[in-house]
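Of the protein chains in this complex, all but one are displayed in their positions.
When the chains are written out, they are named A, B and C in that same order, and each has its own residue count from 1.
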Amino acid sequence: MVDIIINFLKIVIVFSLLMLCVSIMTWVERRLSAVIQYRLGPNRVGPFGLFQPIADGVKFLQKEDIIPAEAHKLFYVLAPALAVIPALCAFAVIPFGPTVTILGKQIGLVILDLDGGLLWAFASTGLGVYALVLAGWSSNSKFSLIGGLRSSAQMISYELPMALSVVSVVLVSGTLRPTQIVVQQAGSFLHWNIFGGGFQLLGFILFTVAGYAETNRNPFDLPEAEGELVAGYHTEYSGMRFAAFFMAEYINMMTSSALGITLFLGGWQLGLPARWLPEPGWLLWGAQILAFVVKMAFFQFLFVWVRWTLPRFRYDQLMNLGWKGLLPLSLANLAVTAILVVYGVVGH
Amino acid sequence: MELIAFFVLALLLIASALVVITNRNPVTSAVALAFNLVAIAGLYMVLDAQFIGLLQVIVYAGAIMVLILFVIMLLNLREEARAHPVGTFQRILAPVTTLLFAIVIGRAVWLSAPSSFPEKTEGFGTAASLGKELFTRFYYPFEAISLLLIVAMIGAVLLAKRKVS
Amino acid sequence: MIDPRLVLVLSAVLLSLGVVGVLTRRGAISILMCVELMLNAGNLAFITFARINGGPEAQIFVFFVMTLAAAEAAAGLAIVIALFRLRGTTDVDEINLLKW
Partner (left out) sequence: MLKLIWLIPILPLAGVAINGLFGKRLSRRAVGLIGCGVVLAALLVSAGAVLELSRLPEDARYFETSLGTWIPMGPIGDSGTMTAIPWGFALDPLSSIMILVVTGVGFLIHVYSVGYMEHEDGFARFFVYMNLFMAMMLTLVLGSNLLVTFVGWEGVGLCSYLLIGFFYDRPFDARTGLSCADAGRKAFLVNRIGDFAFVIGMLYLITTFGTLDYRGVAAAINGGGDGHHALLVAVGILLFIGACGKSAQIPLYVWLPDAMAGPTPVSALIHAATMVTAGVYMVVRMSTLYAHAPEAMAVIAVVGALTAIFAATMGITATDIKKVLAYSTVSQLGYMFAAAGVGAWTAAIFHLMTHAFFKALLFLGAGSVIHGQHGEQDITKMGGLRSKLPVTFATFITATLAIAGIFPLAGFFSKDEILWGAWSSGNKIVWGVLALSAGLTAFYMFRLTFLVFYGKYRGEHHTFDHAHESPKAMTVPLMILAALSVVGGWIGIPAVLGKTFLGRDVNVFHHWLAPAVASAHGAPGFGAEHGASLEFALMGLALAIALAGIGVAFVIYRKREGMAASIAQRFRPIYVMWRNLYWVDEFYEATILKPFYATSRFFAGFDRFVIDGLVNATGIVADITGQLLKLFQTGYVRNYALVFLMGVVAILVYLATV
């Protein structure tokens, strides 16, 4: 019974924190883009415009909820929910902190500590495609349909290099359990998988690029390319449903960053040798959770930075990059990693 | 707890399967099937086959069904026509025969299977245990099936390729 | 605890539903989907057997079935696309060139 309560609490906390992060992210994105573009951005609502997301939320709620006449109503309504739910689910296996002891009870700072946790993450993100596809199809608009088709093709294509780079890490760590992978990367940051832990620098880059494509972020935001498709699969959406897609995108960004951190950058590990660390206790645990948050923040910054810096790919370039660039590279990376593991250079 | 999960999932499974076979909109069918597959994955989890369950979601729901959905949209298939009038026989005989079929195999499994599961064995359904088996005892079948995949892939490319004249 | 017989009966029911689908649907893709349904019913039974026996064999069989299903879907859909391009339909009743 206690377990259930603890689990429930964890879910509530993580969920609310994520939502909070999303709202902050909208603000960060706008402020940051303004910085990059030498303008001010939203700065009227609250200090530094920090309450802007709340204002936006109110605006979304107030907007008219339009369902196109020829749309397939069920799927049209279902699609935004389908976008958010898998995105949230994926986050469940991400360890955001070490195992802490509260009131004599050991609690892992992860919602779902599964043996096949990584698979869970992939399964969840894989299901995210349905939202885009269904949204595109049910809107009964050609912009939406093309956007939906593009997104599904893109996600299927980039899932492969992403999965293969993850498999490289799995080869090194010998487990699919994210918490264990993080524990393995303890000690100096040189032991992180990206560096001496697994020599996965290439894997990390591949993962990041594929992650950008998976989340439909610039420069791979073709499903919603404004210039040609108005807004892609969510052209016909408005109000809270539109906001849901928006939210899903940000949650996906965070999930993919968190996954990258967990796999390559030591997760919540501080990256310092054990002898420099204090005894296990709230000081250490707090520092470790903070480390995770900082890493996440860095990735979010990277997302925004890239978005406002790089131009968008053409569709055929996207496919070429995926199938002829990333896929062979990730295969090569996998092969090299396999050799390294076989000869005992890396691995646990 | 597990029993509740089982009955809920079973209900969902049968309901979604019915949607798959009766709904004449292929997209609805496909989505229902995807849902069905995820529900089966859930059932696998309930039966402790964790790895297979997750794989089911990734492979079936995440890849195969998306592909099917993709093709349906690509071909822009609309409502499917009703069964051909010639098939009056068919329409009567098919459900009857199938019912008979269900009764026969249902009875068979009911009579032959034990009434309760044994204790879960150590490492049952984990990726590690299955992976080890796959790459040792089942190495040749594994290679064979990978060959099959390649063949299917090449075949699919050749079939779907537009002829360049 | 769950009664394994119930799971197996559920699997049988799903299989039968898939069979009915194959027997009544006209669209080639729908038939493909019903076949997938049948395959999954089989997989469910396999998993049940695996749980009963406690060994990995049946699970590995499921693994193979999944791979097979993937191959089948790829090849089947390619055929459907080629067919559609050739005949403008995926209705199996319309594809009767070889009849009589």
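By definition in this document, contacts are C-beta pairs under 8 Å (C-beta built on N, C-alpha and C of every residue); 3 or more make two chains touch, one makes a residue touch a chain.
This one's a predicted model, so the numbers in the text were calculated from it and none came from an experiment.
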{"item": "Chains shown that the absent chain touches, full complex", "value": "B, C"}
{"item": "Option touching the unshown chain, where B:Ile72, B:Ala94, B:Leu134 or B:Ala152 are the choices", "value": "B:Ala94"}
{"item": "Of C:Val22, C:Ile52 or C:Ala71, the residue in touch with the unshown chain", "value": "C:Val22"}
{"item": "Residues in chain C touching the chain absent from view", "value": "19, 22-25, 31, 92-93, 96, 98-100"}
{"item": "Interface with the unshown chain - residue positions in chain B", "value": "83-84, 86-87, 90, 93-94, 97-98, 100-101, 104-105, 107-108"}
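To be clear about the criterion, only the chains that are shown with their structure count from here on.
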{"item": "Averaged-CA centre spacing for the pair chain C and chain B, given as whole angstrom", "value": "6"}
{"item": "Centre-of-Cα separation between chain C and chain A, whole angstrom", "value": "33"}
{"item": "Sites on chain C at which at least two other chains make contact", "value": "none"}
{"item": "Interface residues, chain B side, partner chain C - complex", "value": "2-3, 6, 10, 13-14, 17-18, 20-21, 26, 29-30, 33, 36-37, 40, 43-44, 46-49, 51-52, 55-56, 59-60, 63-64, 67-68, 71-72, 74-75, 77, 80-84, 90-91, 94-95, 98-99, 101-102, 105-106, 109-110, 113-118, 120-121, 124-125, 129-130, 133-134, 138, 141, 145-146, 148-149, 151-153, 155-160, 162"}
{"item": "Footprint of chain B on chain C - complex, ascending", "value": "1-21, 23-27, 29-30, 32-34, 36-37, 40, 43-45, 47-48, 50-52, 54-57, 59-60, 62-64, 66-75, 77-82, 84-85, 90-91, 93"}
{"item": "Of all residues in chain B, those that touch chain A in their complex", "value": "25, 27-28, 31, 34, 38, 41, 50-51, 54-55, 57-58, 61-63, 66-67, 69-70, 73-74, 126-128"}
